[in-house]
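Excluded from the complex is one protein chain; the other protein chains are retained at their positions.
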Amino acid sequence: MDINFSEAELAFRDEVRAFLKDAWNEELASQAKQPGSYKDVQVAWERKLNSKGWAAPLWPVEYGGAGWTPAQSYIFENERAAVGAPDVSPFGLKMVGPVIYSFGNDAQKERFLPRILNADDWWCQGYSEPGAGSDLASLKTKAERDGDHYVINGAKIWTTLAQHANWMFCLVRTSNEGKPQQGISFILIDMTSPGITVRPIVTIDGEHHLNEVIFEEVRVPVENLIGEENKGWTYAKSLLAHERTAIAGVADSKRNLAEVKKLAAAEVNGGRAMIEDPIFRQRISDIEIDLMALEFTELRVLASMSKGNGPGVESSLLKLKGTEIQQSIQELKLDLAGYFGTVVQDGANNEQVGHDFGDVARRGFMMSRAATIYGGSDEVQKNITAKFVLGL
Amino acid sequence: MDINFSEAELAFRDEVRAFLKDAWNEELASQAKQPGSYKDVQVAWERKLNSKGWAAPLWPVEYGGAGWTPAQSYIFENERAAVGAPDVSPFGLKMVGPVIYSFGNDAQKERFLPRILNADDWWCQGYSEPGAGSDLASLKTKAERDGDHYVINGAKIWTTLAQHANWMFCLVRTSNEGKPQQGISFILIDMTSPGITVRPIVTIDGEHHLNEVIFEEVRVPVENLIGEENKGWTYAKSLLAHERTAIAGVADSKRNLAEVKKLAAAEVNGGRAMIEDPIFRQRISDIEIDLMALEFTELRVLASMSKGNGPGVESSLLKLKGTEIQQSIQELKLDLAGYFGTVVQDGANNEQVGHDFGDVARRGFMMSRAATIYGGSDEVQKNITAKFVLGL
Amino acid sequence: MNFDFSEEQQMLKDSVARFVQDEYDFEARNKVVANEAGFSAANWQKFAELGWLSIPFAEELGGFGGGATDTMAVMEEMGKGLVAEPFAASVLMFGGLLQASAQSEERDALIAAVIDGSVQGAVAYAEPQSRYELHDVKCSAKPEGDAYRLSGEKSLVLNAMSANKIIISARVSGDQNDEQGTALFLIDADAQGLSKTALRTMDAQVVANLKLENVSAQAICGANEGLAMLQQMRQQLIVALAAEALGIMEKLNATTLEYCKTRKQFGVAIGSFQALQHRMVDTFMAAEQFKSILYRAVCSIEQNESADSIEINIAALKAMLGKAAKHIGGEAVQLHGGMGMTDELDVGHYVRRLLSINAAFGDGDYHQQRFAGLSLAS
Partner (left out) sequence: MNFDFSEEQQMLKDSVARFVQDEYDFEARNKVVANEAGFSAANWQKFAELGWLSIPFAEELGGFGGGATDTMAVMEEMGKGLVAEPFAASVLMFGGLLQASAQSEERDALIAAVIDGSVQGAVAYAEPQSRYELHDVKCSAKPEGDAYRLSGEKSLVLNAMSANKIIISARVSGDQNDEQGTALFLIDADAQGLSKTALRTMDAQVVANLKLENVSAQAICGANEGLAMLQQMRQQLIVALAAEALGIMEKLNATTLEYCKTRKQFGVAIGSFQALQHRMVDTFMAAEQFKSILYRAVCSIEQNESADSIEINIAALKAMLGKAAKHIGGEAVQLHGGMGMTDELDVGHYVRRLLSINAAFGDGDYHQQRFAGLSLAS
């Protein structure tokens, strides 16, 4: 048993800290607080990472990866979250990138990978369809071959930030034969193609993160197909094995919980700080203990992977427990905001509202509800764990 | 909306109080605290109820019932529990009695009902079988006709206090045709018949409440069959409609929770009474609020029945919530006992142990686990509610 | 013993239900709340015509003479329809405090105007620092002749932008957290020295932060009576909001159940999955238990139980409201999956209203501690 970092790892941590101090500077941090700045900040931030060679550290080195060990990833994640720098946008760097370098041809690799690393393209994901939910295999968006093109008709839904995207990676149906999974292909779509409509979906936090994307006779060159026709399901599934650890969100949760504790020390009810309120104390400590355990669950997974083993059965907890904890922290924060957690700030400044975190608490709480729905709902995760871990 | 009792009901409450003062006297109450006194106390108590005409108040008046309204039952239950008097043993008065007066013939009624009312017989219930659990319809104990007798072979399990019983009402299989429910008969068995073996089952509280009862070529006169052959399932099911309200155990839970609060005021940790302990306070209040609500849920059921309507959808909560609350109170009490909740007192007096409720807390906690298993497990109750209340 | 509504109460309940069904579906409601005021003035006049605005007022004041049961009947149906008109803020809070204040010709005339819909009111009790404590008051009242001058800040005042008159709690004596020394005052909504910042809440209400600088005001109670009057108002409002919350919970459970019966995944209705069935049984039970504790609180008021007993029941009610709101609201979103996250569906709107009600007058945790203090002391 040894959770000490090696000398080399400690040196790496210092390097990360120095990089963050410079790259996630005051200017970028304050820009990130402005409404509507999300995409600009992400692009600027990811380009800084890229110039350091850390935009996609887990990619194979030949494609621009950094050759990090799991321990290095863990160190980077912790340091990044501690200073409040954002995670990279996952769609290019964590999702389509690995599919392209694993299953794409050389032309595709050359064309897309450098642009992904440098945030030159904004990617979105075309998996879910209206009415299909977690049952991906039942998808209906059709791609029919017409000469050198596929002609695409159908619709995708829950497409995060499609309004910013110029590319989509998309699962489409190219055959109706065999099992539903067997007729699916993985294709890259230029979002500026004629026939694409992006319809905004406002979510329960009142914001526009999501979209429905409708395809009417959209022509996509055959060269944009990844791998073989009808094998898209296999490629998409292989993605699930990537990035098992970051899904727990431990580093970000630690930062958020520390913030809640600080806020609770300042928030007063009837002359007593909320951190002295016995029920609130207990709620904090319930979550904190669970998070302390989850941090070690994540370390166990990392340690297992460091040895070249699989992630182990405990990896099935990461998303289930991680999202539960994320939601609980957001709930604490909302409750801490009291009356002010009901306010939609919408341009008003903190002084006008009379409070400085009610609005962000409300939005955070509302959006956190999605954590147990998207990316494999809690219910599906439990079904999978029951089947593959418990053998039921 | 009106939860005031009428003048007549208030007068009835006074009558109940006067009766209890006399009938559940010091002598009986202290006898009840002696180990091994259970049956004697029950019999003495039920005979006092019977001499007042209250042994089975909800039976039809012609068979010895008291013609109480639901409000009167509620009043009696509350007053009884408040003084700590026990509920009657259910097997005769609440279970087989109603089946006999509803479906038995005149000879059976004359023979059994008065003895039930006066606790002259001790009844036990032969429903569950080894390996069958909540799936009653799959029962295998066979009754084969041989002249004027049925010959019974098989086994029943979880038979509460069969060691005290001289009669059992029993579901037996008389046919294998049709659906599993259709070949079941309801029969009364003299426990002194040759071929019956009662095997004790010690439960996790270390006590002997339960038994397995084995039948080998046991001859039961045909006159002991209730109603028609192969209709036993119907008779047994009709029982479930009786006594919907008492299953919540609200009155007893109120008494037990009040006791826990008293104990928590006396139990001290580090100079602070446990009732001042913030987590313990919260646990008490969680339960107390739920119980306050459940009391009104029960009143809503009673009010609906008073009008001659069915018990209403809310009646499905009574066992689920009632048993959850019972278990939570027992858990509070066990935790309150601290180290002393681990002790098996077994004849030692309180002074030798150094504590006065650890042993009873332990036994109570352990046996309370059965509340969500017997009489239709939680899981079965939820399946039924989902199907019949929610229409799923 | 019965839990039936009287014939009159049932008619009232039915009339609200009919209004919601005929004129207040989700689409219509979205249009109503899009108004600058956050509600429809035409609807308000209709409420007046239907007599709803008169419910809590005594018959001698021209009211319906309704009690807690009447309020409950109306609010449950308003909850089901997510009615945005400021019935609670103007009629129950403002009207309720007026009715509890000393009789005067002016007061009676004002109540008459509330009943006929020509005047709306608001009550300002919270301050930026006060959180859930009614006695945490910094706003000051200085006597000037027969009147007072108020200075200070009030936070997130419901209906303050549409109100003609506003009742303000202010300190006549003592320090910020003293229980003594707070009184209630009536001001004009366009009084000199009063400035308002309008804000929206997540449940689409229009609220306002108030700044007062030497605003002229009339006291409507004695110098030490303000807190008791606010506490009394809180009791009544908690019952009313709990009834609204019950309507919302019932609606959310029904919507979710219906969705699970029709929504197919992996080839079958998701309502056929046992794990979801058991969870829907849990939310069903939570709503029924909440209904029971609401009935208990209403009965304790209607039967004139002791002040302590009523306070215990009210605290228990609000404590359970917090738990049930989070539980039922959370499951409604989760079981609706991606659809539950969208603003297009009504589910999120009901959930946000539930969360807003949870915070109103102190959240579940706050009242559970009040409950423990009252119940464990007795």
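Letters A, B and C name the chains as they come in the text, with residue numbers starting at 1 for each one.
As a working rule, a contact is a pair of C-beta atoms (placed from the backbone, for glycine too) under 8 Å apart; a residue touches a chain by one contact, two chains touch by 3 or more.
Note that the coordinates shown come from a computational prediction; the quantities given were computed from them, not determined experimentally.
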Among A:Gln31, A:Ser102, A:Ser138 or A:Thr385, which one touches the chain that has been omitted from the display? A:Thr385
Have a look at B:Ala8, B:Ala29, B:Val61 or B:Val268 and name the one touching the chain we're not showing. B:Val268
Sole residue of B:Ala18, B:Val202 or B:Ala265 that reaches the chain not shown, by the stated touch rule: B:Val202
On chain A, the omitted chain is touched by residues 1-5, 71, 261, 275, 281-282, 284-286, 288-290, 292-297, 299-300, 302-303, 306-307, 313-314, 316-317, 320-321, 379, 382-383, 385-386, 389-392
If you put the missing chain back, which residues of chain B would it touch? 128, 132-135, 157-158, 201-204, 206, 210, 267-271, 277-280, 283, 331, 334-335, 338-346, 348, 352-355, 362, 366, 369-370, 372-374, 377-379, 382
Suppose we count only contacts with the excluded chain; which residues of chain C make the list? 273-275, 277-278
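Keep in mind that, in the parts below, only the chains that are shown with their structure count from here on.
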Where the CA atoms of chain B average out and where those of chain C average out, how many Å apart are those spots? 43
Dist(centroid_CA(chain A), centroid_CA(chain B)) in Å evaluates to 54
Report, in whole Å, the distance between the mean C-alpha point of chain A and the mean C-alpha point of chain C. 39
By the touch rule stated above, which residues of chain A touch at least two different other chains? 278-279
So which stretches of chain C touch two or more other chains? 368
